[in-house]
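The complex appears here minus one protein chain, its other protein chains still in place.
To keep things simple, chains are lettered A, B and C as they appear, and every chain counts its residues starting from 1.
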Amino acid sequence: MPSATATASSPLPTGLTRSQLHDLYYYMRLTRTLEERLTNLYRQTKVIGGLFRSLGQEADSVGSAYALDRKQGDILSPLIRNLGSMLVQGARPVEVLRQYMAKAESPTRGRELNIHFNDLERGFIGQISHLGDMVPVMAGITLSFKMRKQRRVGMVYVGDGAMSTGSFHEGINFAAVQRLPLVVVAENNGYAYSTPFHKQTAVKALVEKAVGYGIPGAQADGNDVLAVYAATKTAVDRARAGGGVSLIELLTYRRKGHAEHDNQSYVSTDELQAWEKKDPIDRYTKQLHDAGWATPADLAAIDARIGQELDAAVGQVESEPMPEGASALDGVLENPPRAELEWYRRLHG
Amino acid sequence: MPSATATASSPLPTGLTRSQLHDLYYYMRLTRTLEERLTNLYRQTKVIGGLFRSLGQEADSVGSAYALDRKQGDILSPLIRNLGSMLVQGARPVEVLRQYMAKAESPTRGRELNIHFNDLERGFIGQISHLGDMVPVMAGITLSFKMRKQRRVGMVYVGDGAMSTGSFHEGINFAAVQRLPLVVVAENNGYAYSTPFHKQTAVKALVEKAVGYGIPGAQADGNDVLAVYAATKTAVDRARAGGGVSLIELLTYRRKGHAEHDNQSYVSTDELQAWEKKDPIDRYTKQLHDAGWATPADLAAIDARIGQELDAAVGQVESEPMPEGASALDGVLENPPRAELEWYRRLHG
Amino acid sequence: MVYWRTRPGLSSSGTEGSMAEVTYLEAIRQGIEEEMARDERVFLIGEDVGAYGGAFKVTEGLQKRFGEDRVIDTPIAETAIVGAAAGAAHMGLRPVAEMQFIDFMSCAYSFLTNYVATARYRANLKTPMVVRGPSGGYVRGGPFHSQNPEAAYLHTPGFKIVCPATARDAKGLIKSAIRDDDPVLYFEHKYLYRRIKEQLPDDEEVLTPIGKAHVAREGKHLSIITYSAMLHKSLEAAAQLEQDDGLSIEVVDLRTLLPMDDAAIIATVKKTNRVLVVHEDTRTGGIAGEIMARINESCFEWLDAPVKRVAAHDVPLPYAPSLEDFVLPQTADIVAACRWLAQY
Partner (left out) sequence: MVYWRTRPGLSSSGTEGSMAEVTYLEAIRQGIEEEMARDERVFLIGEDVGAYGGAFKVTEGLQKRFGEDRVIDTPIAETAIVGAAAGAAHMGLRPVAEMQFIDFMSCAYSFLTNYVATARYRANLKTPMVVRGPSGGYVRGGPFHSQNPEAAYLHTPGFKIVCPATARDAKGLIKSAIRDDDPVLYFEHKYLYRRIKEQLPDDEEVLTPIGKAHVAREGKHLSIITYSAMLHKSLEAAAQLEQDDGLSIEVVDLRTLLPMDDAAIIATVKKTNRVLVVHEDTRTGGIAGEIMARINESCFEWLDAPVKRVAAHDVPLPYAPSLEDFVLPQTADIVAACRWLAQY
């Protein structure tokens, strides 16, 4: 199909290799399959806390994160639906599984839920639940890049909903004034929980908000991983070159409820079906095939590899222990106040 | 001078009468003279707390407030530099003097400083110090207008500095989504305390922020009272007709320090002198004379009347008593918890 | 909503009228719905409260009944929510603002403490509004979906704070809160939402006065002063101690934290002379400190033992079950503390 080829070939000038194109597929498929495994575990009540899916948004997460340069030490701040971005930055499925199952060896040792975990070395920092707050944090992280004259870039995700928060506004404005090397990825997936876009903001598109901060904005089809990559890469390059903050709006759609418990009663079947047809993985698969960048066998091999990886990971994590209760007490401060620890011992001893 | 006449005559189609034109002069002059009296009292250490001047910004306050319709029950929320707006809405100099001198009969009975006081009947609500917070409040007030299908309009002032706050963002966005009858007056006076415009925001003009909220924006020369009136009136009319929120940027300049204690070391003399030449009262006086809308005698009579009014007010207020200490205790809640009051009595009895 | 109606005569409370079994959550909804029906000035505002009926479905069906004007879905902007509520309240309306989780109320902390709490005092502005939402742990919600924010607001003069522990009080207090002329912070406990049920009268108005504690269990050896979900753990502990140790424990449910019912506190201290304060929130800076201070100030001579507190450990609340169980107060902790006090 010529149209697909046209869409796919246009971003190629950004210089992706065949193996990188396969990478993109790998991360999208890994994201989806991992989430499917999590859904199974959730139904078996093995998941502690809610389960948040990014079904239909994998291209948005993967394509944008892929535009960062891991070797340069770029850092991104994902939201609950950016599992794909974290995987690109090197988060491992086994870590994600441990988190969701509250295992002792989980990155947060059973303290903070789901994908809220960090590794600044690999280049990701976990969000807190309070929406918008990661924007000022990433302003601070990129401020450190600027102060130290490092050529590193930061990326922060915000949903259509999160952009209504005061923290978003304060953080992006500060970053814009300071011309920090920050890419703000605005994920327009149509809803914030049950709230549709038009009850969230009176703008027609999130990219219009860039104007109010005096920064460049761009829009891309969030279900086209190469378009996402291209748009984000431009912004990342601009940031690295000292051009300051950009806002990239990715147009996509949340195909599941806010979390697994939400049956999406507020969404029409038509709408859902229309977006199912725009599935980013199906679409990319077709692009790869049509353009001859991957054979069905290539992709089947990737799928198989992912299946094996996840089988192993789930098997391993399921049998791991939960944390010891008393381990909950340490680590609030560098030097825990001694008197309080003694009191704990007395109470529980 | 033809240019002045041209500027002045253009807004007349908005339908101001000769006596209304005199009103505008009266309020601007009253604002300035009252502030000058306050400066004297401040130097005599009779003012409790800081003194905030609006020198050079009187047109901005007066022209915008004058666009409201007091008979319809419009309500505005002034900031510290909007004494003029409050006077237009019916605040009396004697109230302002009582506030600044912390008198027992002051509108807040000695509780909240300077012009932070309300009269919802007359149509003004006092700010709290936390910048930006009055935007959500005015969203709520205008929400009540909308819910009750009243044809009333609200107006809220924000400075170039206050627009960086999260509260501003949350409030204006909510109002925009709800299409509330609200006019947001953005006063661009070049500084927030010592912070110049370009360290506050990366936009070139505050009016650009309207885009990010999907609302109409307009800019006017804030030192031209008729231009201010015309721009604001358009927005007020739009709000009353159900057209929702507008943002009006008024370009002006803060000719004194942030408050009386601030010597403005961070401002160049050139800049100050340039703006002195654009003094809004001088300019309006000239307009009135040139266009034949007021004779020098008319204006001299107004000046004299103001002088007398203020002489009387200052004389009266100066001799008034401060509040009784124990009056500090009542009024935190509708029904004060009895036990606490008893405790107070015991302690102080 | 369909409530299971008990047959007349089966009603546990012994009143004559018709009764229905109502969960804590349904009780809140009933209270709101009755007030909305009774007073057209009452309206709801919050994230997803309309068509969706709120994250926990507390406001389910209300937009359908009362329209979009009276059940307003907002952007994600807690300061805008409480700000709009405050402005509307000044104009004579009676907003009920929902925080989707009470943890996000912190986003409106500045507005609430500086603007709302001071409005009457500094400006003679009436602000009859309610801020409500799900608080509390025991649901593996982690540090940002389990908070108990009462201590953060206790400190600011100008609020009333209520924390219902039973379905009856949940209904009675939301109704009183909506009718109150001052801002009321109404902290629901999400663990109780669907876990406790009560027979409530169908045809009689349930109103719980703000500012009045309730002796949930009479006793003579020792008093537990508590509120919200901890009432149930305290009652459990009291029952166990009666059976195992023959101890008679009085359990006082504060219900309202501000204004605090000093008279009820003093009465129970004078009766039993030994006090345990139990709350779910972290220990340091928690509500217990204030209660202990008041007891110490007003009836020190009546104490036969130090007042003790059982509270959460001073850490953000982890979500792993083993950790959450360790950090939060459990019935066994209350039992142990009571024994310690009884032997003192």
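Following the convention adopted for this analysis, a residue touches a chain if its C-beta (ideal position, glycine included) is under 8 Å from a C-beta of that chain, and two chains touch if they have at least 3 such contacts.
It should be emphasised that the depicted structure is a prediction, and the values quoted were computed from it without experimental measurement.
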item: Touch partners, limited to displayed chains, of the chain removed from view; value: A, B, C
item: Identified contact with the non-displayed chain, of B:N118, B:T142, B:S164 or B:N188; value: B:S164
item: Touching residue (missing chain; options A:P78, A:G171 or A:P280); value: A:G171
item: Among C:S18, C:N114 or C:Q330, the residue in touch with the chain that has been omitted; value: C:N114
item: Among A:E58, A:D74 or A:D133, residue touching the chain not depicted; value: A:D133
item: Absent-chain contact - pick from C:R29, C:R122, C:H232 or C:R255; value: C:R122
item: Those residues of subunit A which, in the complete complex, touch the missing chain; value: 108, 111-112, 116-118, 120, 125-126, 128-130, 133, 135-145, 147, 166-167, 169-171, 173-174, 177-178, 331-334, 337, 339-340
item: Positions on subunit B where the hidden chain makes contact; value: 48-49, 102-103, 106, 109-113, 128-132, 161-162, 164-167, 192-195, 199-201, 265-266, 322-329, 332, 340, 344, 347
item: Absent-chain interface as seen on subunit C, which is shown; value: 103, 106-107, 109-110, 113-114, 117-118, 121-122, 143-144, 151-152, 154-158, 258, 260, 281-282, 284-290, 292-293, 296-297, 300-301, 303, 305-309, 314-316
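Note that in this section only the chains that are shown with their structure count from here on.
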item: Computed distance of Cα centres, subunit B from subunit A, in Å; value: 45
item: Centroid spacing, where centroids are CA-atom means, of subunit A and subunit C in whole angstrom; value: 37
item: Numbers and ranges of subunit B residues touching at least 2 other chains; value: 166-167, 169-170, 173-174, 177
item: Multi-partner residues of subunit C (at least 2 other chains); value: 74-75, 77, 79-80
